[in-house]
Structures are given as C-alpha cells and as structure tokens.
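To start, the structure under review is shown below, and the notes come after it.
Of the protein chains in this complex, one is absent; all others appear in place.
For clarity, chains are labelled A and B in written order, and residue numbers in each chain start from 1.
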Amino acid sequence: MASNFSIKHQPGFTAIAATCFVVLYLPIIVLVIYAFNAATSTSEWGGFSLKWFQSAYQNTQVIDATLRSFQIGAIAAVLSTIFATMAALATTRTASYPGLTFKYAAINQPLMVPEIVTAVALLIFFSRIKIFTGYSGLGYLIAAHTAFCIPFAYLPIRARLENMDLTLERAAADLYATPWKTFRRITLPLLWPGILAGLMLAFVISLDDVVITEFVKSGGQDTLPTYMLGQIRRGITPEINAISTAFLLLSVAIVTLFFFVSRKRD
Amino acid sequence: MATAEEVAKAAERREVRDRWLLSAPALLVILLAATGPLLIVVVYSFLAPGPYGDVKWQFSSDAWTSVFLERDIFDDTLSLAAAHVTIFLRSIKLAAVTTLATLALGFPTAYFMATRSEKTRDLWLFLITIPFWTNLLIRTFAVLQIIRNEGIINTILLKLGIVSAPVQILYTDTAILIGMAYVYLPLMVLPIYASMEKLDFRLVEAGYDLYATRFKVLWKIIFPLVKPGVIAGSILVFIPALGAYVTPSILGGGKNMMLSNLIELQFGQGRNWPLGSALSITVMIIVMVALLAYVRNAGKSGVRHG
Partner (left out) sequence: MPDKPDRNAIEVVNVSKIFGSGEGQVAALDKVSVSIRENEFFTLLGPSGCGKTTLLRLIAGFDFPTAGEILLYGQDIAPLPPFKRPVNTVFQSYALFPHMTVADNIGFGLEMLGKPKAEIKARVAEMLKLVKMEALAGRRTGQISGGQQQRVALARALAPQPKVLLLDEPLSALDYKLRKEMQIELKRLQNETGITFIFVTHDQEEALTMSDRIAVMSSGKILQVGSPWDIYDKPAERFVADFIGETNFLTAAISDVGNGKARATLKSGATIEATVAEGFQPKDNATVVVRPEHAKLTKDKGDLSGTVENIVYFGTDTHIHVRLDSGEAFTVRQQNTRSAGFGFERDDKVGILIGNDAAQVLRD
C-alpha cells in the first residue's frame, strides 16, 4: 500500500485553523453587509442603500470625532516614533551597560500594565494638573497616546536594527565617514522601513484606543472610538455599521501598507 | 597626546552618555504619562474619598479594607465583600478561560500557517494581521451583532426550528468569553507563529525516524520548541483580558461586571476614588504575580533554539 506520510500533518489542525479563519472574518463581513442595509432596524434586510454612510457623513459629531482621532493619532504617532527610534538606537547592538535592563523595562512598561490601570492613573494625575494649570486641551490625550504608542513603535524599529549588520557602519567609518555622516548615509536609510512600520503601528494603536481616551478626555473631546462606544451603549443603528466599515477600510489600507513595508527585504 | 587606552575609555564613557541622552525623551514621556501616575494611584489608595469624587488629603486605609471586605453599617463588623470577590473571581476565571480557549484554537492555527509553503505563508499571516489591526471596539461590535437575540445565530436557529425562542447569549459570561476569545485570538496566534516559523522540521523528521507517533512528535518535539511563543501569546492575551473594559461593557451589559467596570464605577457613580485606586493596584498585583509565575516557569523549562 502506498501512502504518503506527511511529516507536517497533525490530525484536526487544518480543520481548527479553517474554523478560526472563518470565525475571524464572518462577524466583520456581516457587519459590513449591514452597513449597506436600507432598513432602519439592524435585524432585517431592507435592500441595498448608502444612506447610512451619508447620514454618518452629515453627522457633525462623527466628523468632529474623526478629525480629532486623526489629529491625536498623527501627532502621537510622529512623536512616539521619533522617541522610539532614538530609544532603539540607544538600546540595541551594544554589550550590556548599566541601565540597559532598566530602559527595556521602562519602555515596555505600558504593555505590562492593564490599560484600565493606566487609564485610572492618568485620570487622577491629569485631573490634578488640570486643576493646577487650568489647561484642559488635547495635550493630555496626546501625551497619553504618545506614551502608550512608544513600545509599539519601538518594536519594529528595534527588530530592524538588530538584524542590521554592524559591519556596514564600520565600513562607512573605515571609508572616512564621521559618526553623523554614517548615521545619515547608512544607518537611517537602512532603518527607514522599520521606522515607517513603527509609525503606522503607532498611528493605528492610537486610532484604536478606547479605554485610556475614555478616562482622560475632557468634555467634548470624543474620539471616534469613544463616540462609537457611547452610541453602541445607547442602542444600535446601522449608522454605527457604516462608520465601522469606513474605519475598517482605513485599517485594512494601513495594514496592507505596513505589511509590504515591514516584509520588504534588501 | 592621549594614549589609545585613554581614548578608548573616553569613547566608552561618551557612548554610554549618548545612549542615555538618546533614550531620555522616550523614558521621560513614559515616566510622565504612564509609569509616574501609577505611583500617584498608590498614594490615592491610602486617602479618604472626597464628597464629589477625587480625594480628601487625609490618611485612610478604608479603601484597602473594602477591596475584599465590607463593614456592616450597624455593628461595624467586617465580612467578606461578596460582590467584589465574585467580580475578582469571575474576571480571573474569564481571563484564564479566554487564554486557554485562544491557545487551543491559536496553536493549531499557527501550526497550520507555519506549515504552508513559503509563498502562501505571507498571505495567511496577512489574514491574521488584519483583525489584529482592526479596532477592538469594532470587532466587539461585530460579535454583538452576531450573538444578540436578533442576530444571525438566533435567526438561523429559529428558522431551522431548533429553538422556539431566541437563545439569550448576550449579557452573559458566555458572551464576554466569546467576545474576548474572538478579539484576542490574533494576539495568541502571532507569537506562536513567530516561534513556529523558525522551527526546523528536520527535527520532526528525526522524531519520526526515532519511532515517535504523531502525538509524541507534537508533544515532545514541537511544543517544547515553540514554548517561548506560547508563553508570549498567553501573556499577551491574559493581561488585556483581565483588565478588559470594552468587551464586558458591550457584551456583558450592566450586570456582568468585570474588574475594569468595577473600577470605572468607583470613579463614576461610586465617587470612591481611593477604592478605585486600591482596586487598580490589586489588578496590577495580580498581573505581576501571574507574569512572574509564568516567566519563572518558562525560565525553568524554556528551550532556546536557533
């Protein structure tokens, strides 16, 4: 009897994997389909329509929250990526030195603490500062987002740096490049895909945040996710489906970009 | 002129200084807007609640007492705070079950992905990455639409005549569990896949060559080698699951609270910031203990390869 013995086969694994992929996508697909539902109720199908997208677009609260999300996300992503790049340069490709472990721990600290705890801590801390300074603008949200985005931006940048051949920089120094020129001409260009990946990761993480924003925001500072949370708690309308669909589209676009940037090998 | 050794020492000192300067902005931001405030939470947990939220600046251990105990209004005796204990236990149980469920589903999925051809592997990875990057709130909302009484599951069950009335899934612990397993599954798959991708399948061949069965190969060769990924995945799922806020808020309704909802309550209607602070610290301690136990266990039997 000729049977092909596959060393990679494990019984049932493929079935479980297939189920996982279907289950991961099914709810999202249903959500998107109902965004195009003409009926007001979300439980029956009333024909294809774009009216919920239109209604979301005309909803100034939605537009305000979206713009605020982008504003916070963009600033926090740029700041955290710059800081994370500097930190990655300071913590990689070196023999251990005093304080290195501390730096690792500090940079990854936001990942190690449940979001709710950080949220509460920031609520307390910022409410004190608000009383003290009288300032209650977007600065608090931007600072909080920058802080928790740093470990995410740090991840791909550090990975890229560690895979980078130190001899290249040594070769540049050997060819009369000063340390600054070596950084500009060799390190930075080679690190660029990692930095871009970090930037995108940070932007998405900021855009997705609910918990910390919910606790830190002052009145009228809703971001898109906190606005949506409020709406969902009040009851569901297909408008939420429409907003979600648009949001999804953006996420997919960014992740596609990220995927190509971070997979790029040279 | 300085000798080579002096120059080398100076260069080393300069490098350490530069490395501190470079990491200063990141450390400062994290200190100000993440780590530092945690210390203030500790201070707040030892103060008395203010009448309209916030605190009164006087020492009080009441907050800590009432984390697990409650004082009888009439005779001042202390008894176990049943409500808090229930929420603690439920949160830990739900987080643990979520971790196990995502592991049971995620391990085979990661294995499946890692055993594809090199070209299609990227596609599978992409498919796992999309949900990972998609807003958690949106994904929870998507689950809500599936499992609610008018949702797709109940509609099908009713149409097929399997049930006569919609099955109540929403606003139960099961709903929270389904939701958390759904949203955190990619967090389990990705690190396991990262370990699995590096797995040298010649070791598996060697295992079969030495008379191991499929199960023995899985358990004695593959699993120990990808254990770092499994541990990373479990940590990545357990920590956010224990402190989950969005999923229980949406899928658990008002009654099925988890720790984060209890904490939120103290800062909202409860107006007991010290208790909220004490509860937060307690959550953090649980996470730290779990982390330490896991890391220690991993250090004992962890296998490095590559």
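Heads up, the rule we're going with is that contacts are C-beta pairs under 8 Å (C-beta built on N, C-alpha and C of every residue); 3 or more make two chains touch, one makes a residue touch a chain.
Note that this is a predicted model, so its numbers are computed, not measured.
Enquirer: Among B:3, B:117 or B:164, which one touches the chain that has been omitted from the display?
Expert: For the chain that is not drawn, the touching residue is B:3.
Enquirer: In the full complex, which of A:7, A:32, A:138 or A:190 touches the chain missing from this view?
Expert: A:190
Enquirer: Based on the whole complex, identify which of A:5, A:48, A:132 or A:176 touches the chain you can't see.
Expert: The missing chain is touched by A:176.
Enquirer: Applying the definition given at the start, please give the residues of chain B touching the unseen chain.
Expert: Where chain B meets the chain not shown: residues 1-8, 11.
Enquirer: Counting contacts across the full complex, list the positions on chain A that touch the omitted chain.
Expert: Its contact residues with the unshown chain are 165, 167-168, 170-178, 181, 185-186, 189-190, 266.
Criterion: only the chains that are shown with their structure count from here on.
Enquirer: Note which residues of chain A are touching chain B in the complex, please.
Expert: It comes out as residues 5, 7-14, 16-17, 19-21, 23-28, 30-31, 34, 41-43, 79-80, 82-84, 86-87, 89-91, 94, 97-99, 103, 106-107, 109-125, 127-128, 143-144, 146-148, 150, 154, 204, 207-208, 210-211, 214-215, 225, 228-229, 232-233, 236, 240-241, 244, 247-248, 251-252, 254-256, 258-259, 263.
Enquirer: Could you list, by residue number, the parts of chain B that touch chain A in their complex?
Expert: 15-16, 18-23, 25-27, 29-38, 40-41, 44, 54, 105-106, 108-109, 111-113, 115, 122, 126-131, 133-139, 141-146, 150-152, 155, 182, 185-186, 189, 201, 204-205, 208, 214, 218, 239-240, 242-243, 245-246, 249-250, 259-260, 263-264, 267, 273, 276-277, 280-281, 283-284, 287, 291
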